[in-house]
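Heads up, one of the protein chains got dropped from this complex, but the rest are sitting where they should.
Right after this comes chain A.
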Amino acid sequence: MLMKLARLSLWNRKATAFMTLLSLTISLVLLLGIDHIRKEARNSFTNTVSGTDLIVGARSGQLNLLLYSVFRIGNATANVSWQTYERVAKHPQIAWTIPLSLGDSHRGYRVLGTNQSYFEHYRYANQQSLHFAQGAAFTQVYDAVLGAEVAKQLGYTLGQEITLAHGIGAVSFSEHKDKPFTVTGILAPTGTPVDQTVHVSLEGIEAIHIDWQQGAPMPGRQVSAAQALDMDLTPKAITAFMVGLNSRMATFVVQRQINEFRGEPLSAILPGVALAELWQMLSMVENMLLLITLMVLVAGLVGMMTTLLASMRERQREVAILRAVGANPWYLFWLIQLEVLLLTVLSMLAAALFLVISLWAIQDTLAAHYGLFISVNPFSLQTLYWAAAILVATAVLACIPAFAAYRRALTDGLSVRI
């Protein structure tokens, strides 16, 4: 009977109940949605690079090395010589390496010099390899492969000729105009910095710098694009390289050996560990966001209590009738509690439904346009804890109107003030 009363009483005040439901649902969608996106963002962030066991560069802090090698943020303080790279790559435990050469740009996008093994071994997210939306990997010295974002933003298609600029500014005064590159491939979106990168071969990087010295063209010595092809284009140095091992068990051993390499000061980092550390620094923002959504939820709950408290005046009649037929004051208390519980559970269900449907609806768009891969299922074990915590908080808050009903039942008795 209590349940029936609570249900019908709410239905009787459906306009108010619906608005309460709506405000509560919105705050729950915000909370659940932001929590979900937060987790997905962390997942996608820490999966920016996967399958790589070590990243090796000139000696520096692990964040610095991670930022320039994976996120193309900042610059390396020193390079790794080609001889050192070749020696390390021959290590028996090392299965493959991806050389990375940075320092040039194209209209604000970073240029990465690398080789075929990049397209073969580079992995992101859950061991996903790179796919070509159009074309194929570079085969010639002056070939270039664009990330999805670069091609989209600049409107480039296959066969487009591009010139690289020295340095990393959006506007550069020293361009390698004499040696243009041709776009031979465009990668599918990945949601990682790969999308914003122009890929060329190491030989290409070497070729455009063959007549440069100390970061400037050498006066009186010009080598044409065709002449460069006949010269030795083996790079003298690279910025960093990624390492895949035969066995992950060997990770720490190889890391120590590289760190203690005598020929040149090197740093080897575990990308997963470094990514997690970097995320820790960014977690301040996500915590703030979560705090704000929690506040929105509290506001929603307080709003619900206000509505219920205000409704107690019009429900005086109900209280008197229930008292007359033998309800004790606690019955009124539990009636209000049950109404609150019903509203909360209903809005939780509505919020969950809304979130799943909207995630499902925008999932493809996010993946196609932003390379964001967000799962449709926003629920985890933690969601259950959230739900339980919210229910407890609601029950505590609901004591305010419920106790008002109890007091009313106790003091007003059978009298009804109209």
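Quick note on the criterion: a contact is a pair of C-beta atoms (placed from the backbone, for glycine too) under 8 Å apart; a residue touches a chain by one contact, two chains touch by 3 or more; residues count from 1.
Just so we're on the same page, contacts and distances are computed from a predicted model.
Its UniProt record calls the unshown chain "Methionine ABC transporter ATP-binding protein", which is the correct pick from "Methionine ABC transporter ATP-binding protein", "RNA polymerase sigma-70 factor (ECF subfamily)", "SUF system NifU family Fe-S cluster assembly protein" or "Cytochrome c oxidase subunit 1". Considering A:Ala95, A:Ala276, A:Ile321 or A:Val345, the position touching the chain not shown turns out to be A:Ile321 (whole complex). Of the options A:Leu5, A:Ala41 or A:Ile362, the residue whose C-beta touches the omitted chain is A:Leu5.
Touch with the hidden chain on the side of chain A covers residues 1, 4-5, 8-9, 11-12, 317-318, 320-329, 331, 413-416.
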